[in-house]
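Input: one structure, supplied below.
Only a single protein chain was left out; the remaining protein chains are all shown in position.
Labels run A, B and C following the written order; every chain starts at residue 1.
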Amino acid sequence: MRQIDKEKFYKELNSLIGEYTVYAPVGDRVKKIKDTKEIKFEGLLTRFPAKEHMLPQNEELFRWNRDKKIEVKIPDTKAIIFGIRPCDARAIASLDPTFNTEKFPDPYYINRRKNTIIISIGCNNPDDTCFCTSFGSGPFDPTGSDLLVVDTGEKFLGIGKEKILDMFGFEEGNDGGEFEALKKKAEGKIERINLAGIKDKLDSLKETDFFKKISYKCINCGACTFLCPTCYCFDIEDMERIDGGKRVRIWDSCMFTIYTQETSGHNPRKQEERRMRQRIMHKFSYYPFLYDIFGCVGCGRCISYCPVNFDIRNVLKTIGGMDE
Amino acid sequence: MIENIRREAEKILKEGVVDLVIGFEEGTIPLKSTPVFIEKPEEAQKLVWNSFCENNLAVYINRFKDKKVGIVANGCCSRAIVNLIIEGQIKREDVYIIGVPCEGMLDRRKMLREGKTEKDVDESYLYTNCRYCGHRNPVIYDYLAGEKLEEHSAQYPDIKEMESLTEEERWQKFSEEVNRCIRCYACRQACPMCYCEVCFVDVNNPKWLEGGVTEADVGYWNLGRAYHLAGRCVDCGACERACPMEIKILNLTRKLNKDVKELYNYEPGIDINEKPVLGEFTYEDKEDFIR
Amino acid sequence: MCKEFEPKIAAFLCNWCSYAGADLAGVSRLQYPPYTRVIRVPCSGRINPFYIMRGLYEGIDGIWVSGCHPGDCHYQTGNYYARRRFALIKNLLEFIGIKKERIQFSWVSASEGGKFAEVATKVSNEVKKVGPVEKLVREKRIYD
């Protein structure tokens, strides 16, 4: 397996700053860095997912001047996202089928995605709230990352695209089974939830009071959806100033009443249980139906940061335990 | 005390006094209790009470408009209920309050950061508002599950400290905090007093506030939210605990509470028969700031 | 070229007293700086404290609310309620570090043309002295 000295890797990464915009974990967010010394890992996952660099919370679609002449700027900066976890990388990949469609491709997202190299770092020590193995993935899954590095103390083991490995100068070498050992150890710590047939089970539950019962607890804030690395829903808003204006897309959340509120006053998802159903079904029924992947990567952020400790694992377990 | 809560919950469910009891059960993550909704008497054994029951359960009452609700309420929860009654949101006879004297909740995130566990329950981890709490006993209740605690009057040393800073320092502190805001509105949703059908940020005509996350936008949102709670905030701290970004937003409402107390000698949510402080006035109100 | 700073001041004047006071100041040819933009409102009790925050948000350098003297309110009690609201919002904004000069309140009756001009001058000078507002202001222009 190809490997590199950590020090050398960081030096290489440092030299790429300038040519690339480099984002890396700084405390609880993935931020743009000017030097690799700024990188600060705090806990396993950054509190805020890296999706903000693919789909910013506020993104200008176009702007216009006083004469209403429209100007568009499609992002074209080359970027590297380093240090996110494999689940976050897979989460970004899971946005592709939504935004990179044949008929209405989203140029902003596609360009960003095309110009970004994602380097994730394997989780030697997963959290209690992790449940990525339930999705057939794991703490060392390179899917979605251009390069996955595994920290062995002094070295980084690298799996990924040849081109990227060469870019950093990963050398051929023998890891002495360390990768497999780390992988086994990490995966052993993660709770696996049985998701077999979850889509059909959910579909059969959609008109029952199952969702009403579980939605009692939820206070309908947007914490889970804003911190979720796979949630992408947005709102489009115009911002007007004296010298023109801009149309901006802004993250939105299916947990808000206003999300589906129509001008007439009619709201198809006024009830809390319907919004809860939307969130869970979107991730575990609609997404598999449409794109054959789950809309969840098991990062556990929604569990750790939920104000009322709404635990999606329990919901999945309850459904999984049901007979069809 | 837990035994008393369970027994009473079971009793009122069995006797049909209430349709459901809102309380806390053990959570699924460390140092967290989570709201639970008990509908069958035998489930009452799930109920717990500990130093990690940090949500304000009064936020759920409005959701069960057609039901009679039993609720496990500590000081601030009962004050929120009083406020909801004053503001005409619920009726006193529709809630059955199982009062719980409360010694304060612990800052779980601080404890986790320092690697503490449930055994390390210690007063030094109390949330700021709990440390200076003025109403540890429920102000109204139908049943009291434990011995009443000694009351101290509410203190605001944290606010006084901030007031003593210079203007620039105060702004620095404020902007440092709110700049982390992601506008997920967890503070609003966790607050029992934020029950508006349509929040001011959701109104698009007139549009009070744009959807951005610049300092101005998040500052305005946080100030606006706090001001809407002027003279209504029961200082339960649910907003700050709900914040996924750990923003110290309680500062603002505590400042308003302190002013309301100092200027108009009013504390929100104490007496059902009192009028809200901004719906009242006296001829002698202070006006030294007016030219 | 360095132009002198000319503050923008939004003056919310109550229709029955302060607005008439402003009128009287004008009729009496009293001089005061030209920075105030008058917004006539039915009563000082009509002022939603959000107007004050919104003013700052839009980049107004000073906000001045003026109503009838206590006891003179056309609607009997409007300014009493307003007084409580203003006290709280002023304290809150000061608490987070907004300069106290930016938020101004006054009672000016219909007959106090002189006082109106005097307060307008004071408010203008004070706001001018503290300079343009920077805190809580949203992006003012799209094209810089």
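Throughout what follows, a residue touches a chain if its C-beta (ideal position, glycine included) is under 8 Å from a C-beta of that chain, and two chains touch if they have at least 3 such contacts.
The rule is simple: contacts and distances are computed from a predicted model.
Student: Which choice in "Heterodisulfide reductase subunit F", "Malonate decarboxylase gamma subunit", "Peptide ABC transporter ATP-binding protein" or "Acyl-CoA dehydrogenase family protein" gives the name that UniProt lists for the one chain left out?
Tutor: This omitted chain is identified in its UniProt record as "Heterodisulfide reductase subunit F".
Student: Among the chains included here, which ones are touched by the excluded chain in the whole complex?
Tutor: A, B
Student: Considering the whole complex, which of A:Leu61, A:Ala93 or A:Ile164 touches the chain not shown?
Tutor: That would be A:Leu61, which touches the missing chain.
Student: For the chain that's not shown, point to the residue among A:Phe9, A:Phe99, A:Phe135 or A:Phe310 touching it.
Tutor: Of these options, the touching residue for the absent chain is A:Phe99.
Student: May I ask which residue of A:Lys201, A:Lys217 or A:Arg277 touches the chain that does not appear here?
Tutor: A:Arg277
Student: Residues on subunit A that touch the omitted chain in the whole complex?
Tutor: Answer for subunit A: residues 61-62, 64, 68, 70, 72, 74, 98-99, 101, 103-107, 110, 206-207, 232-238, 240, 245, 247, 249, 252, 254, 259-264, 266, 268-269, 274, 277-278, 281-282, 285-286, 289-290 touch the chain left out.
Student: Mind listing the subunit B residues that contact the chain we can't see here?
Tutor: 204-205
The definition used in the following text is that only the chains that are shown with their structure count from here on.
Student: Should the pattern of chain-chain touching be classed as line, ring, star, complete or other?
Tutor: complete
Student: Could you name the chain whose CA centroid falls nearest to the centroid of all protein CA atoms?
Tutor: Checking distances from each chain centre to the full centroid gives B.
Student: Identify the chain pair with more contacting C-beta pairs: A-C or B-C.
Tutor: B-C
Student: Which chain's mean C-alpha position is the greatest distance from subunit C's?
Tutor: A
Student: Can you give the whole-Å distance between the Cα centres of subunit A and subunit B?
Tutor: Going by mean C-alpha positions, subunit A sits 32 Å from subunit B.
Student: Can you check how far apart subunit A and subunit C are, centre to centre, with Cα atoms defining each centre and the answer in Å?
Tutor: The separation of the two C-alpha centroids amounts to 47 Å.
Student: Hunt down the residues of subunit C that sit against at least two other chains at once, touch-wise.
Tutor: Those would be 139.
Student: Spell out, as numbers or ranges, the residues of subunit B touching 2 or more other chains.
Tutor: Residues 210, 212.
Student: Spell out the part of subunit C that touches subunit A in their complex, as residue ranges.
Tutor: 139-143
Student: Would you mind writing out the residues of subunit A in touch with subunit B in their complex?
Tutor: 28, 47-48, 57-58, 128-129, 216-217, 219-223, 225-227, 235, 237, 239, 248, 250, 253, 256-258, 272, 303-305, 307-311, 313-314
Student: What does subunit C use to touch subunit B in their complex?
Tutor: So the residues of subunit C touching subunit B come out as 49-50, 53-54, 57, 70-71, 77, 80-81, 83-99, 104-107, 119, 122, 135-139.
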